[in-house]
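A single protein chain has been omitted; all remaining protein chains appear in their positions.
Letters A and B mark the chains as written, and numbering starts fresh at 1 in each.
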Amino acid sequence: MSDTAVLEINHLTHRFGGLEALTDINVNLRKGEIAGLIGPNGAGKTTVFNLVSGFYVPTEGDILFKGKRINGLKPHVIASMQIGRTFQNIRLWSDMTVLENICISQQYRLSYNVADAFFGTKRFKSEEKKIHEEAWTLLEKFNLADKALDYPRNLPYGVQRRVEIARALSLNPDLLMLDEPAAGLSTSDLADLISYIRWIHDTFGVTIWMIEHQMQVIMTLCDYIQVINFGKEIARGTPEEIQTDQNVIKAYLGNGEID
Amino acid sequence: MSNKSKKFLVPGITAVVMVFIVILAKLDILNNYYQTILMTICINVIMSASLNIVNGYMGEFSCGHGGFMAVGAYVSSLLSLIFFCPGNSITGHALLPPGSAVFLFPVVILLGGLASMVVSLLVAIPSFKTRDDYLAIVTIATNFIITTSLNNIPVVGESRGLMGMKSTLSQMNNVVDLPWSLIWGMIFAALTVYAIHRIMTSTLGQGISAIRYDEISAEIMSVNTNKMKLIAFTFSSGLAGIAGGLFAHMLGFINPASFGIMKSTESLVMVYLGGMGSLSGSVLSAFIFTILLELLRPAQIFKWVIIPLMLILIMQFRPEGIMGTRELPQVFPKLKKLFPVNLNIVRRTESSDTGGAL
Partner (left out) sequence: MLSYLAQNIINALQWGSFYSMIALGYCLVYGVLRLINFAHGDIFMTSCYIAFFVITGLTAHFSGITGAALFAITLVATMALTALLGVVIERVAYRPLREKGANRLYVVITALMIGFILENGNLAFLGASSRRFPDIIPKLIWKVGPVTVTNLKVIVIVSAFVVFGVLQFIVQKTTLGMSMRAISYDKFAIPLMGIPVNKVITFTFAIGSALAAIAGILFGMSYQVMDPYMGMIIGWKAFIAAVVGGIGDIRGAFLGGFMLGIIEILVTAFLPSSYKDLVSFIILLIILTCKPTGFFGIAKSTKI
């Protein structure tokens, strides 16, 4: 086990009832990497993410985050260990302002209780103040401060995406898992997204793990990529190696002859 | 008016209005009939606002609110009878000097609320794993379990009911002659609204609302959803228990039948009429509902055809209720002047840091 391994997945196999969704998946993410997870639809990529997030308990295998085994821990506990995650469709809380969306992520370190809130104790007031100040700082970093009091549903899709990623970063994560961040973006937005993710990586020093279908994004950003199909890993390597790997091409395009 | 002193504006106005009402009551300008209506409004405000926590903010479907009201009603009545009422049906004599009721009445009411909180675990714990229709059934089953259990407990008079709570009020009147029932009703209603506002707008309370919009992403964002559900259910039921205690002392007589599914329906109507997640909505609808019920009194049993019909029409044509998810200051922006500005959500400018407390 390497010292700089942020996430380690060993021999992960997962079954849903009789269906084996994942077979012997192994991952080793080192600190500061940008890694990609790709594969055809239904390959099991989001299942891997869901297992790391704690929505399912792995049937076999271990998932270690910062050296600690997280199999079976509840999602909110895993989140509080500082893993951030986004989803394919934007799952912001629609009737809350952007600012509120960011603040709620601080739930894991709330030290006040209901009584404090009712009586308005010093502990309550100072903590609310701190949470909001940090939220403002984060939004300013993301250039979203002027949208802080808007509701997500009134914002353009691209901005909502940014808010969602900012929300994930408010957990101050060591690992950021992005599930298809380019979904729904037009080609012109892709270049923005790429520089945006690179900016996040450089500014926050966070390890990034990405599921993506847009090859442009994956190939440009990732240090290395894993490809899975039907729940099994079929290739891993640098973007150049993946692009020329026969197994990958077959998985995406089928067995037909390519002229 | 400075921001800091604005903190006291609305509470101050509320206190003045309450004192004014008490004076009117003492002078008998507000006679017993109107006092009862005001009291009922207060109780309905508590029931409506408290159910809104679970059904509105959290987006669940709890149909058994009447049951928690029952627990509070019975527990506080029992305590009240035992401690303050000479010649009560349970111990025969008052265990405490009856005059102490003046100070201890609110304690008895709060203990009723506490009992409701404990019973609400019957619903809170299943809610961790169940949602929607199934949770609705659990809440209704719990409501039935509470009322049928009460029907089988001899010490509370089984289905015949419990009475004598008015004696507590007369004991209080012997010390200081004031409309105590009304006073405590108003105080608890005001405190309920205050508590819900404070708690649900705090970051802690917003975790509860996050569950309604997207429970999965709430978990991803480190919200302990089970803890949130526990807080929501116990808080909501505790308040219902308080309302129950006030209800019992206002009427002087309670029986299990009055806390069945019809009572729960009243609270449901008020919540959906007012708007899910709107505190001002539930307060408004409590007022409207109580007055409507009073106006419909001549219609007798038809009342209970009209009320369900009302709710059906609301579901058809305006399911978001009167206020939707908004609060009064959002609909009437001029009202914002009455409240202090929350400095935490004011955008900071480059050079200054306002840094004031809430």
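One rule holds for everything that comes next: contacts are C-beta pairs under 8 Å (C-beta built on N, C-alpha and C of every residue); 3 or more make two chains touch, one makes a residue touch a chain.
Please read these numbers as outputs of a predicted model, since none were measured by experiment.
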{"item": "Omitted-chain contact residue, chosen from B:T14, B:T36, B:S89 or B:N151", "value": "B:N151"}
{"item": "Candidates B:L24, B:V107 or B:A141 - the one touching the absent chain", "value": "B:A141"}
{"item": "In chain B, positions touching the absent partner", "value": "61, 63, 122, 125-126, 129-130, 132-134, 136-138, 140-142, 144-145, 148-149, 151-152, 216, 261-262, 265, 268, 272, 300-302, 304-305, 307-309, 311-312, 315-316, 319"}
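Rule of thumb we're sticking to: only the chains that are shown with their structure count from here on.
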{"item": "Centre-of-Cα separation between chain B and chain A, whole angstrom", "value": "41"}
{"item": "Residue numbers on chain A that touch chain B, as the complex places them", "value": "53-55, 74-76, 79-80, 85, 87, 91-97, 99-100, 103-108, 110, 112-114, 117-118, 120, 124-125, 128-129, 131-133, 136, 145-146, 148-149, 167-168, 171"}
{"item": "Footprint of chain A on chain B - complex, ascending", "value": "195, 198-199, 202-207, 209-210, 213-214, 216-225, 231, 235, 277, 325, 344-345, 347-348, 357-358"}
